[in-house]
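A short worksheet on the structure shown next.
Missing here is one protein chain; the remaining ones are kept as they sit in the complex.
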Amino acid sequence: MSQLIRFGVSIEETLLKKFDQHIQARAYGNRSEAIRDLIRERLIQQDWEEDADEAVGTITLIYDHHVRELTTVLTEIQHHHNANIISSMHVHLDEHHCLEVLAVRGRPRTLIEIANRLISTKGVKHGKLVSTSSGRNI
Amino acid sequence: MSQLIRFGVSIEETLLKKFDQHIQARAYGNRSEAIRDLIRERLIQQDWEEDADEAVGTITLIYDHHVRELTTVLTEIQHHHNANIISSMHVHLDEHHCLEVLAVRGRPRTLIEIANRLISTKGVKHGKLVSTSSGRNI
Amino acid sequence: MSQLIRFGVSIEETLLKKFDQHIQARAYGNRSEAIRDLIRERLIQQDWEEDADEAVGTITLIYDHHVRELTTVLTEIQHHHNANIISSMHVHLDEHHCLEVLAVRGRPRTLIEIANRLISTKGVKHGKLVSTSSGRNI
Partner (left out) sequence: MSQLIRFGVSIEETLLKKFDQHIQARAYGNRSEAIRDLIRERLIQQDWEEDADEAVGTITLIYDHHVRELTTVLTEIQHHHNANIISSMHVHLDEHHCLEVLAVRGRPRTLIEIANRLISTKGVKHGKLVSTSSGRNI
């Protein structure tokens, strides 16, 4: 892990006060942790915009498993992209509906394509891709 | 499941043509499926804005498990909110970093609070809440 | 203007009912208008992701005009990009703060760069780029 260093930030007193209230409401232990989170969030966003070499994500799907062939189709798409799909979790929400979350890894563009392909499948009612990072350089 | 009905949409020819190219690129089987997805996406967004009775979500966390006490703290927060956390999946990204995804259920406001609490924990490098639905009414 | 045509959408009865409530709350005159808005929103988003040839946008800036040299710097940046900046509107919010909105036109990538350059200027407290379209093909 990288060495910790320290730098100074100059800021208006009223702005810092408002920020301190915010981080307390969000249960941050201290300002540094909150600032690092803001920085990491911004850098991850940039990595995705610039299609960085390696990113990590999760794809959340809500679907009705009674729709004909749906489970088969979803499984096929996932196997086709097995190099990018690390693992998945399945939750039975009710008689009809499933929540499935896939952990994915690869270039942002590839992960976006996999997500779009799954989300557009008939029977999938909602889907979302989370853009995150392997954590290594941030 | 609800009965299928049909309604008509009037639209400019050029706009429909551009939409057809878009849904083909996204691998939709037909227009109805793509339109239903747009509608559901909008309704789920509204449910979260209005703090609907019951929503479903996933919380994605990236963290360094070598940070002292982190695993203990994350587990405690999760047990405290066991009524809202359905299950979780864990992926070892490298020597240091973990990806954890929680499936959550409850009022949007509660799910947002749980996500904020987890994301602000020291050692959690990035986190995101996905706002979705149980699929039942959409 | 393009000719109006009509196409049919098949949809679950409960989903359509919920959508009808939504569009009534948003004051839409009819379903077609609401559907067209969802389609156009999606297509504009795609144009910006794919860096389409020509896009339109607005850049909103909040700044403190008492910050030394700020007005000069903002004017210089705007003149440097005069080919992309159509016009601007200025509002005096209070003794210190100004709201300025620029109407811009050009490739998405160029408009993003101009917005970033303005927003990062010392004294600019907040800024946002709106991604929209000339309206021509949608």
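So that you can tell them apart, the chains are marked A, B and C in the order they are listed, and the count of residues begins at 1 in each.
Everything that follows uses one rule, which is that contacts are C-beta pairs under 8 Å (C-beta built on N, C-alpha and C of every residue); 3 or more make two chains touch, one makes a residue touch a chain.
Values in this document were obtained by computation on a predicted structure and should not be read as measured data.
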| item | value |
| --- | --- |
| Neighbouring displayed chains - absent chain, whole complex | A, C |
| Sole contact to the chain not displayed, among C:10, C:46 or C:132 | C:132 |
| Positions on chain A contacted by the hidden chain, ascending | 1-16, 18-19, 22, 31-32, 35-36, 38-40, 42-43, 46, 137-138 |
| Touch list for chain C against the chain that is not drawn | 1, 23, 26-29, 33-34, 37, 40-41, 44, 56, 58, 60, 62-64, 66, 86-89, 91, 93-94, 96-97, 99, 101, 103, 105, 116-117, 119-122, 125-126, 128, 130-136, 138 |
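Operating definition for what follows: only the chains that are shown with their structure count from here on.
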| item | value |
| --- | --- |
| Shared chain contacts [chain B and chain C, defined touch] | none |
| Centroid distance [mean C-alpha coordinates] between chain B and chain A, Å | 9 |
| Contacts with two or more other chains, residues of chain C listed in rising order | none |
